[in-house]
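Everything below concerns the one structure shown next.
One protein chain is absent from this view; the other protein chains keep their places.
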Amino acid sequence: MSESKTVTSQNLLEIRNLSIGIREGDKIYRAVDDIGYEVAEGEILGVVGESGCGKTVTNLAIMGLLPDVLFVSGGQILFEGKDLAKMSERERAAMNGRDISMIYQEPLTSLNPLVKIGRQVGEPLRIHHKEIPEEEITKRVAESLREVGLPDPEVTMEKYPHQLSGGQRQRVMIAMATICRPKLMIADEPTTALDVTVQAQVLRLLKHISRKHKMSIIFISHDLAVINQICDRVIIMYAGKIAESAPAHVIMRHPAHEYTKGLLRSIPRADSKGESLPAIPGHVPSTEEYRDPCPFAPRCPIAQDICRQQAPDAVQIAKDHVAYCHFLRAE
Amino acid sequence: MRYLIRKAVILILTMFLISLMTFLAFHIIPGDPAQLILGTSASAEKLELLRHQLGTDLPLWQQYTSWIFGFFRGDFGTSIRYSMPVKTLLGDRIVVTALLGLMVIVLTLVVSIPLGVYAASRRNTAAEQVVNFLTMIGISIPGFFLSIIFMWVFGLVLHLFTPGSYVSYQQDFGAFLRFMIFPALAIAVPEIAILTKYIRTAMLDEMDKDYVRTARGKGASHRTILYGHILRNAIVAVIPLIGMMIGSIFSGSIIVEQVFGVPGIGRLLISSVTGRDFPLTQTLVMYIALIIVITNFIVDILIQVIDPRIRLSN
Amino acid sequence: MKSGKIEFRIGCTLAGIVILLAVLSLFWTPYGINEMDPASRMAAPSLQHIFGTDNMGRDVFSRAIVGARFTLAVAVSTVLFCTLISIVLGLLAGYAGGWVDEVIMRIIDAINSFPGILIALIMVTVLPPGNYTIVIALCIMFIPSFTRIVRTGTLQYKNADFVRNNRVFGDSDLRLLLVHIFPNIIPLLLSSVIVGLSNAILAESSMSYLGLGIQPPAPSWGRMLYEAQSIIFNAPWCALAPGLMIVVTIVAFNCVGEGLRKRYLA
Partner (left out) sequence: MSEMNSEKGEILEVSHVNNYYEDTGLGIFAKRQKRQVLSDVSFTIHTDEFFGLVGESGCGKSTLGNAILGQLPFEGTIRVGGMEYSKSDRRKFTEKVQAVFQDPMSALNPRMTIGSTMREPLRAHNIGTREEQIRAVNDMLEKVGLDASYADRYPRELSGGQRQRVCIGAALMLQPELIIADEAVSALDVSVGAQILNLFHEIDAGADFAMLFISHNLNVVYYLCDRIAVMYRGTIVEIGSAEDVYHHPVHPYTKLLLAAIPDFTSRIEDDGTGTLADIAKANAQFEVRNEDPEGACCFYHRCPYANSECLKRPSLTAVPTTDSEEHRAACRLAAEQPSAQVDEKGSVAEAFQSTC
């Protein structure tokens, strides 16, 4: 689909024609259908989409954490040139936590309820850097907890997950995910379960750590406003395909794809009080339902027959702005 | 602390209910025990004498209170069939059943935990199916049938032990153990099956939890995740069930002691039941029920201490 | 769930065979259950005597299938009787909560602290041995576990969103209980009842073995095993036949119960 670009600066992560299948009963469906995108060094990439669009599945594939019903059915996941999809379980495990790490939406269930915070945060170090002595690990854990803004880390280390608030637990997750200074962190809706005031703090923290350690982040969310706060570039996904990809300020101000426009218009804002929102009709097709070549066709205001016959190609609208629609012209 | 007091009050209340039920069962329902023992043809004076001896001529609540206080003082009344104080009858029989119970518990834990963990770690493979099939069979074999099979195969065919040749633990502890391993196994097989199934299910539940995905995300090896994270949580989930095992072990021992001729309180209970020996049966029933209630109480406290979520709920 | 289906099918076929044999024994048995043929005492299994004969020359197969009838009858009546009581107790304790729940659960805990066989032994001491006594005894033995299952189900659904929704619609508590909560508990209850059936068979045969369950001359698996114990060496089939029948029946119902549970809860 997207032809491999001329060799630019070595991208940290490159996804090429990735497809992920899902086994339901004896039938196999496509959860992710032939997508491609890149993440540069130190860049924060936003991945936006509604439920069932494949945003989480793609990133679980990068981490090699796909549950049994899901499998990579095609394409490559190149991390620093090495294809993760072809790696063995052991090689992947060696990279997880050291080069790539992940934080999740529900901080409470993501921590082991019976193990103290200090021990869990230090675990990546014990796994990947066996040479570091125990006191040094404790020191690094304390430093890491302080960096994520937790007051008196020595006390927090002795506590159990259920004794911390949602915001504190998410900070512990960030500390755990950054203690080995990985090059890429995947954040799967990290602030969705948090209060808006706590969310603001965690977003600020993530941006700070990313810039300070030149750590790229793939930030997954369904909330465009949150994405706008923190991301450099954004990818809009719909029903397993990429609809549009562009820098954040471009997506927010002059989106090209009809779906992105619909999403932006669906969000109630200060100036839309009173009038009815121009919402997108219909609902997202689930993996079992039939999906047209352009999956947005049934809900798209400008859809024609061609959309139901042939998948749209990538249209290069601007230097860093690509959209997949038959009715867009390259600049 | 308030929770502990509440739990203790419930314990005492339950023990009171048990004593009430036992008393009711043996005093109200059967009508006149003297009549039942001496049969309908007995003369009025003999009945009167026996009633007096049994104390059944006193008003009910008095009988109950004297029985309860007697029970705590260790005076369990005299057995009709053996015409000697119940206390001496119990004596070493309790130790026999206790040792048997201990052997069963040890056997069950030693076999079930590794088996359950193995089955869970080999998820969706032939090995797991085999373990499932074995546990299914294990649960379905009645204790007495298993005992008869053991007696036949190990005793008569393989001559590993001679059925009916019980050796008291005072005389030769080694021979005692060699003999007792078979009744212990007969009781343990269904317990092993049940506990293995519970451990496997608990492990599988934990495997789908988010913190396991986090651990894999940290690059932890399959082994560290299985034993470091999953097993620890699974054990905490399984402990309450171990409390329930005590009850079914007692049931098992009642039958197996009878088949193997092991002089424990189980066998004594059956002979007292068939012989309609009320004071003896009543005491045994009360004794066993209390032990079970107390062990459940201890297991309940044990869980509080182990699970930090409960111990440190702020 | 594929594995759920296999267990369910195996369970149904085995259970079907046993039930068929039990029903058959109502009309026809190869030999009279007490018909002694002194000539062929302790004969090995052969064409005339599928399961061989015991030390009194009686046909083991005939006695086994009649025994199946009695054992199943006791087990089924126990489970039915006990399920009815447990549904009432469980729904009440789960929904009413407060002291009602406390009282019921204390009684349940007390009964539960008697090991199963013990309750049966007490009942048999107190009431004359016979089929009714054993049914009552087994019923009391199983009330605690059944009531707990119904109570947990009720608690789980009592605060479910859709029950709260219907309460806001104005439904009475009774209607909430019977129309909304109970239908959702049935699948779980059904699989536990069937597993309960196999436990009842296990318990009944143990009691009959001790001579406290189904009284002779009616044959029962437990009693047959007791009688076969003494001649186990030279006529093992007398013990193996009823024993294996018990195991097969219990495995059958356990498989059916497990299959149902997996299908509904998967």
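Labels for the chains are A, B and C, by order of writing; each one numbers its residues from 1.
Here is the rule we go by: a contact is a pair of C-beta atoms (placed from the backbone, for glycine too) under 8 Å apart; a residue touches a chain by one contact, two chains touch by 3 or more.
From a predicted model like this one, the values you see are computed outputs, not experimental measurements.
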*Just name the one of A:Met63, A:Ile77, A:Leu203 or A:Ile220 that touches the chain not displayed here.*
A:Leu203
*Among A:Ile28, A:Val69, A:Leu277 or A:Ile306, choose the residue that contacts the chain missing from this document, as touch is defined above.*
A:Leu277
*Positions on subunit C contacted by the hidden chain, ascending*: 160-172, 175, 180, 183-184
*Chain not shown, touching residues in subunit A*: 50-51, 146-147, 149, 195-201, 203-205, 207-208, 210-214, 222-226, 228-230, 248, 252, 262-263, 265-270, 272-273, 276-277, 279-281, 283-284, 286
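Note that in this section only the chains that are shown with their structure count from here on.
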_Dominant chain pairing [most C-beta pairs in contact]_ = B-C
*Centroid-based (C-alpha) most distant chain relative to subunit B*: A
_Quick check: how many Å separate the C-alpha centres of subunit A and subunit C?_
54
*Return the distance between the CA-based centres of subunit B and subunit C, expressed in whole Å.*
21
*asked:* Quick check on subunit B: which residues sit in contact with 2+ other chains?
replied: none
*Hey, which residues of subunit C end up touching subunit B in the complex?*
106-107, 109-118, 121-127, 198, 202, 205-206, 209-212, 222, 225, 228-229, 232-233, 236, 239, 243, 246-247, 250-251, 254-255, 258
*subunit B-facing residues of subunit A, complex*: 63, 65, 68, 93-98, 101-102, 104, 106, 109-115, 123-124, 127-128, 160, 162-163, 173, 176
*Okay, in this complex, where on subunit B does subunit A touch?*
124, 209-211, 213-221, 224, 229, 232-233, 236, 307-309, 312-314
